[in-house]
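Apart from one protein chain that is not included, each protein chain of the complex appears where it belongs.
On to subunit A.
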Amino acid sequence: MSSQTFGKPDIEHSNPLARTMLKKLDYDQLTNCMRCGFCLPACPTFRETGVEPESPRGRIALMKAVVDGVMEPDQAFEDQMNHCLGCRACEPVCPADVKYGQLIEQTRDAIEDHAKHGAIVSGTRKLFFRGVFPHQNRMKLLGRSLRLYQKSGLQKVARGTGIMKLFPAHMREMEQILPEAASQGVVERIGERYPAKGQRIATVALFRGCIMDVLFADTNVNTVKLLSEAGFDVVIPKTQGCCGALHAHSGEMDQARELARVNVKAFKDAGVDYIVSNAGGCGALLVEYDHLLHEDESWAEDAAWFAKRVVDISTILVDKGRVPAFAEEAAEGAVPEAVAETGAAATITYQDSCHLRNVMKGSTAPRKLMKSVKGAHFCEMRDSDRCCGSAGIYNVTQPEMAGQILEHKMEHANATEAQYLLTSNPGCLLQMKLGIDKHGRGGDMKAMHIVDYLYERIARPGDEA
């Protein structure tokens, strides 16, 4: 058998983007796609539109056509690449194991190199990607201003005066469902170490995330306590930063790599057994740090060390922990009226985080946990494994497609008649809150992070926090 490998086509592209794509795209992956079409039914954008260019097979064909010099990458090409949710539902169904996620990242990276953003967009991008996300303290500051805005009554004023009407509709909608920002993150609230309850099983580190620690700081605290209940010593290295996922997915690869190095160092120094993530979007990039840094020899080994240890909160609880008993009626006030009145079980349903499911392969553990809650009935919603349209900042950049996907998602969610709609990722959680706001069947459905839901239902006598 021949083991010769064959490189990229030997052509001089006159188009600069095509030239960069020729340089950046993994040609083997482009060739590995055998165009069987198995990925089509898994792809949300194909399901919504039914047209080939909106499918993984179509997008790969377009990328390959550019690299091969069959077509010049035009605006339509760039738009098509941006239309992809990056949910990676196409990867697990692909018989040829094509690494679509890498191809789309490489393509967006190339596009970004050539992007001529308008002044406002590039200003905002720079501010967020370079100026805010990478810096935990600035995230905090942003959080505090957001909190100030929410607390000071400015929010009410803004909503009342109709200033928000000046913003595009989807931004207004998002503003409505943003939770209250916390001025204190998880470390400020419980310190850098939290001991295991009972016999220690292992020492784990919490990856606190940047958005998580500002908008969902409670969830971070609950994650730590849940880990402790399950028998883990938890450390929260202070020097950790943003995971870089938003950068990577938007084509800012160098920034993403820089952030990865910061995190690898922070956690390597902490010397832990596992690195726990409670946000599917972050976790999926964290488990791929080895791939992200594979060309950087001095970091490759540590990155591999890091990637091997990353695990989602639900998975580590189920696979390694002593899962506490959960009961719908355990915590004071946690009994929904429906249960109290009828004695019937509360119904919970679950929206998979695409990245948790498709990249971290963590779809069974959350379900096991939810099914273990006494007095609650787990009802699988149709297409729970399909992207909700949130996809990082997709709902902001592609509001139309995201809105369409969300509407269909909520039809399925409503059909379960669940009181709790649980998720494992902040983006999905916000999107579900938005969904309930816009398309809910009125009143009694609540979107929650699975950690918060479970933590509230641990059967424990006289809890102190």
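We take it that contacts are C-beta pairs under 8 Å (C-beta built on N, C-alpha and C of every residue); 3 or more make two chains touch, one makes a residue touch a chain; residues count from 1.
The criterion applied here is as follows: contacts and distances are computed from a predicted model.
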Note to self: Not counting the visible chains, the remaining one has a UniProt entry; which protein name from "3-methyl-2-oxobutanoate dehydrogenase (2-methylpropanoyl-transferring)", "Serine/threonine protein phosphatase 1", "Hydrogenase" or "FAD-linked oxidase C-terminal domain-containing protein" does it give?
What the structure shows: "FAD-linked oxidase C-terminal domain-containing protein"
Item checked: Options A:Leu17, A:Ala61 or A:Met410, residue touching the unrepresented chain -> A:Ala61
Check: Of the listed residues A:Arg35, A:His294 or A:Lys371, which contacts the missing chain in the full complex?
Finding: A:Arg35
Checklist line | Selected from A:Asp97, A:Glu188, A:Glu301 or A:Glu407 as touching the chain missing from the view | finding: A:Asp97
Note to self: Just checking the interface: what residues of subunit A touch the absent partner chain?
What the structure shows: 1-2, 4, 6, 28, 31-32, 34-38, 40-41, 50-53, 55, 58, 61-62, 65, 70-72, 74, 76-77, 80, 95-97
